[in-house]
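Right, subunit A next:
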Amino acid sequence: MKVHVQTEVNGEAVEFLCDPTTTLLEVLRDNLGLRGSKEGCGTGDCGACSVELDGALACSCLILAAETQGRSVATIEGVATPEALHPLQSHLLKSAGLQCGVCTPGIVVAAKHLLEQDPNPTEEAVRYFLAGNLCRCTGYDKIIRAVLDAAAEMRGEAA
Partner candidate 1 sequence: MSEAMDFKVIGTRPIRPDGVDKVTGRASFGADFSLPGMLEGAVLRSPHAHARIKSINTDKALAAPGVKAVVTGADFPQVAAGAIEGGEGGGDFADLAGNVIARGKVRYHGHAVAAVAAQSRAQALAALALIEVEYEPLPAVLSLDAALAESAPLIDEGLMTSGLPEPAAAPSNLASVIEMGNGDLEAGFAEAALIIERRYQTPTVHQGYIEPHACVGRWGQDDQAMLWCCTQGAFDVRSMTAKVLGQPVGSLKVIPSEIGGGFGGKTTVYLEPLALQLSKKSGRPVRMVMTREEVFRATGPASAATIDLRMGFSSDGKITAAEAIMAYEAGAFPGSPVGPGTMCVFAPYRIANFRIKGMDVLVNKPKAAAYRAPGAPQALFATESAMDEAAQKLGIDPIELRLRNAVEEGDSAIYGPKFGPIGLRACLEAAAAHPHYTKAKDAGVGRGVAVGFWFNVGLQSSAEVHINEDGTVTVIEGNPDIGGSRASMALMAAETLGVPYESVRVVVADTETAGFSNVTGGSRVTFATGMAVVEASKDIIAQCCSRAASLWSTDEDMVEWRDGAVHPRPGVNVEATPLSLKDLAGQAGRMGGPLLGKASLNARGAGPGFSVNLCDALVDQETGQVQVKAFTAIQDAGKAIHPSYVEGQLQGGAVQGIGWALNEEYVYSPDGIMENAGFLDYRIPVASDLPMIETQIIEVPNPGHPYGVRGVGETPIVAPLAAVANAVSASAGVRMTELPLSPPRVLEALDQA
Partner candidate 2 sequence: MAKVHVPFDLRHLAEGAAVLEVQGACYRSLMAALQGRYPALEAALARDKAFVLDGEIIDTPLLEAVAPDSEVHFLPRIGGG
């Protein structure tokens, strides 16, 4: 039997019907057309499907869509405003912190969560926090620099 779910995605009320076995990632991509969250592994090991659920960072491949009833989901699609990119997005572009770009949405969502908790992280803190976001192209170097630069900009310091 399908489950009827009413929830909020990026500040907008949404409702959908889904099989209880459906994951949040599947609903985002297939029901809601939000395909910025990627499936790299389906087992919580790569971070490409990162979202926030009620403010907690999570892999949407390991959340049942039914669990989101009455909750609030934030995805990569809600990070930039119509006017501007988030500083993390601008700095990833500026630093060339992406090559193929498939891990990038997850990195943006996770790093944004980190900077909201800790506006001034050390390089080591960024590396450990993002350890669950696999990137195979960059060697992480330019991603880490972009996050540190974005943090500096968000603190009002010259990056």
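By our rule, contacts are C-beta pairs under 8 Å (C-beta built on N, C-alpha and C of every residue); 3 or more make two chains touch, one makes a residue touch a chain; residues count from 1.
Criterion applied: all candidates are chains of the complex that A comes from, given by their letters.
Treat the numbers as computed from the prediction; the structure is a model and nothing was measured.
Novice: Of the numbered candidates 1 or 2, which one touches subunit A within this complex?
Specialist: Looking at which candidate touches subunit A, I get 1.
Novice: Flag every residue of subunit A that touches candidate 1 in the complex, lowest number first.
Specialist: It is residues 19, 21, 29, 34-43, 45-46, 48, 75-77, 79-80, 85, 89, 92-96, 98-105, 108, 123-124, 126-128, 130-145 of subunit A that touch candidate 1.
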